[in-house]
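The other protein chains are all here in position, but one chain of the complex has been omitted.
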Amino acid sequence: MFPELGQLALILALLLAVLLSVVPLAGALTGRDSLQAFARPLASGMFVFTGLAFAILTHAFLVDDFSVAYVANNSNSMLPWYYKFSAVWGGHEGSLLLWILMLAGWILAVAIFSRKLPPVMISQVLSVLGMVAVGFLLFIIMTSNPFDRMLPNIPADGRDLNPLLQDIGLIMHPPMLYMGYVGFSVAFAFAIAALINGRLDAAWARWSRPWTTVAWSFLTIGIALGSWWAYYELGWGGWWFWDPVENASLLPWLSGTALMHSLAVTEKRGVFKSWTVLLAIVTFALSLLGTFLVRSGVLTSVHAFASDPERGSFLLMLLGITVVGSLALYAFRAPVVHVRARYGSLSREIFLLLNNVLLVSATALVALGTLYPLVLDYLELGKLSIGEPFFNATFSPLAVATGLLLGAGIFSRWKKTDGGWLARKLLWPLAVSVLATAAVMIGYGGFAPWAFLGVFTAVWVTVATLWDLWDKSSSRKGRLHGLKRQSRSYWGMVLGHLGVAMVMAGATVVSNYGVERDVRMQPGDTAMAGDYEIVFNYIGERSGPNFSAQYGEFEVRLDGETIAELHPEKRNYSVGMSVMTEADIDAGLFRDVFVAIGERISDDAWAIRLQYKPLVRWLWLGSLVMAIGGFLAISDKRYRIRVKDVKAVEQESGGTAAGKPAEVTG
Amino acid sequence: MKRVFLFLPLVVALAVGIFLFAGLGKDPTKLDSALIGKPVPEFSLENLADPELTMDTSVFKGEVSLLNVWAEWCPSCWDEHEYLMHLARDKGVRIVGLNYKDQRENAFRFLNRLGNPYETIIFDPEGKLGFDLGVYGAPETYVISADGIVLHRHVGVVNEQVWQQELLPIVNEARGES
């Protein structure tokens, strides 16, 4: 009974989405307030019904309702309850429902937090979001219904959740990722609305900015979680493989990063509008492209969902309509006016524009590398693989260039920066960075050109960011007062840039100074990984709730002292008959020691993979710092000024002069 | 900036769309053999039935043949075997077997149960010839010309559809030439 209600809820949500995409827009175009007033109730209603559908599916999982095909395929009665819960988004249908729930959530958030925006704008924004929702609700109802029943032959038990996905990483990773993907739809909707009514201005940029930043922060966390999960769960200790699906999440992240910076320029200086609006469209389009790549099976990936051409064509159609529609609108409506340059060649505007050039080049590079095999195959020029060595060789220079530019750009000023002043300003940070990098090189014992460049870039970004903070926080009332005086969005920027530096440092150091070994070990053997001595004590057996495992006990020693005991496992999951390698890791801020059990070589000897991974945690910590920066930036009071501004304007027109209400009440 | 430039993103998007559309429904894991148009790699292996008999590439000379890579441990090989029997018996197709990474007893048991469609069988317990051929998973079926050139490879089960649409046209063409 319940599953049918779930389906009904989805259909009702679709109806509301259709109304949402038509009624407020019609109201906005014809100037009828009564129609526009429907926007918010429709948005709330859509959220309620999608939420209901999601709750019903979750219920079906928790009570083991195997008459629902999706539950039977992705769960099992032996599964612990928390994995039953996360199994809701462990397959295609459920994760799509989660996607839609998040979209409905974002729409609701826009409806709630944009009360002070002009009604015409908000009606259009919500309608555009409604259209996106219509597309995805149609998709789920027509091709991927999670409530399909297996009647009358109800299986006695489910086929179990893929063991790879039975993990805390999976509970967290997709929701965060989707929050990011879907969140970019808001920036997209603002862009489309602004194109429709021709109001691409600083106000538009200011409204879009916090939404973009939040989505970007979520996406950052989502990608980092995915990388962390792959690192410890896939069993090979890699943290980024340049797999098509990983690339698919990186694409909107890169262009989203460009968008955040471009929005800053448009908000502050009112320039580069056409460029910014294009980035907003492209970023969302890339989110959709990612969804398509993961679910259509056009590319081979470790992470892809089971492929289905029918779903693929539907998604491609959806992607096509969205992208062609919005880019056509862009082509006809984007302003081509030449704004008189009110900025010099060394201004912050130009630095940010160059940052955009590099970020967009990187985006295009990743897109090209991901899709190139498809193109060559289509042209019958052969089947190529484009993987890690290619991306490492081509992406790294762009990343380094972006970092170097960033360090210089931090000191630049809006409108105009004096070249000589900037050069003098950069001299000391440059000297400090070179020395610090040299120290790091010596510490890790060995010079390599790419290691030097990567570490130097990270140090350079850090030094420049802190230097600027030091400059800005000087105050007659003391340093602490000066630091407190900085706005939250400034702190957000500082954290964002420090986070980037951490990721760069981590990526460079772990790839250049990490140690990877495949050794043959018997219980009692000792092997070295970096400075760490690893002793294989014994191998034993144990059984878990839905698997049996062989586990080894390893001692990690440094200078003769035991610092950790590790228990990597090889698990046999009974239901799916699959074998999983569970690595065990001695994690630390500055290094990880990673041990995984491989195949059995002889009666008492095993292939053991040992890894020493310096600074690997910095990849994820850095991402977290970046995301925190993002959240901090949007909590800045000036995004609430708008609310007050509107009131102030209203008050002013009523005759009361409002001085600077924002400063007081923010 | 001219408005023409604003159409550029649209054009790029459409171009990407075409490739994505073309990629739909194609199986990206399907690979053509690297040996197509080249002779079967040299080998010297025992015959499955007769360890005294050493086999080499001359086994392919003179007639167009299918080279079927199989093993007792490979589940899909059990599935396709009946169709191979049909091909050998009713269609008169010459099939050479390559027993891949298998044991003799197991291979015999398999043939005793399901019948033997092979004219002769190369025994490759270490997968040497398999590796040289680029076999990455049994079953695989190659079309070999009368002068020992690899014409085509099919990875996976051979059935009526695969035979009619994929293999037969190539076999016919090769027969016509020789």
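Labels for the chains are A and B, by order of writing; each one numbers its residues from 1.
Everything below uses one rule, namely that contacts are C-beta pairs under 8 Å (C-beta built on N, C-alpha and C of every residue); 3 or more make two chains touch, one makes a residue touch a chain.
Keep in mind that, in the parts below, contacts and distances are computed from a predicted model.
Undergrad: Which choice in "Spore germination protein", "1-acyl-sn-glycerol-3-phosphate acyltransferase", "Cytochrome c-type biogenesis protein" or "Iron complex transport system ATP-binding protein" gives the name that UniProt lists for the one chain left out?
TA: Listed in its UniProt record, the absent chain's protein name reads "Cytochrome c-type biogenesis protein".
Undergrad: So one chain is hidden, and I want to know which residue out of B:25, B:127 or B:148 touches that hidden chain in the complete assembly.
TA: Looking across B:25, B:127 or B:148, the contact with the absent chain belongs to B:127.
Undergrad: Check each of A:48, A:141, A:168 or A:528 against the chain that is not shown and name the one that touches it.
TA: Here the residue in touch with the unshown chain is A:528.
Undergrad: Just name the one of A:105, A:270, A:320 or A:482 that touches the chain not displayed here.
TA: Reading the full complex, the residue touching the unseen chain is A:270.
Undergrad: Touching the missing chain, which residues of chain B?
TA: 29, 31-35, 101, 127, 131-137
Undergrad: What residue numbers in chain A mark contact with the hidden partner chain?
TA: 201-203, 206, 234-236, 238, 241, 243-244, 267-270, 300-302, 304, 338-342, 345, 350, 353-354, 357-358, 360-362, 364-365, 368-369, 372, 376, 381-390, 393-395, 397-398, 401, 414, 487, 489-490, 516-521, 525-528, 533, 598-599, 601, 607, 638, 641-642, 645
The rule is short, and it goes like this: only the chains that are shown with their structure count from here on.
Undergrad: Can you compute the centre-to-centre distance for chain A and chain B, using the mean CA position of each chain? Integer Å is fine.
TA: It comes to 43 Å between the two C-alpha centres.
Undergrad: Quick check: in the complex, which residue numbers of chain B touch chain A?
TA: Counting only chain B, the residues touching chain A are 1-3, 6-7, 9-10, 13-14, 16-17, 19-26, 28-29, 31-32.
Undergrad: Going by the contact rule set out above, which residues of chain A touch chain B in the complex?
TA: 274, 278, 281-282, 285, 292, 296-300, 309, 312-313, 316, 319-320, 323-324, 327-328, 330-332, 334, 336, 338, 371, 373-375, 377-378, 383
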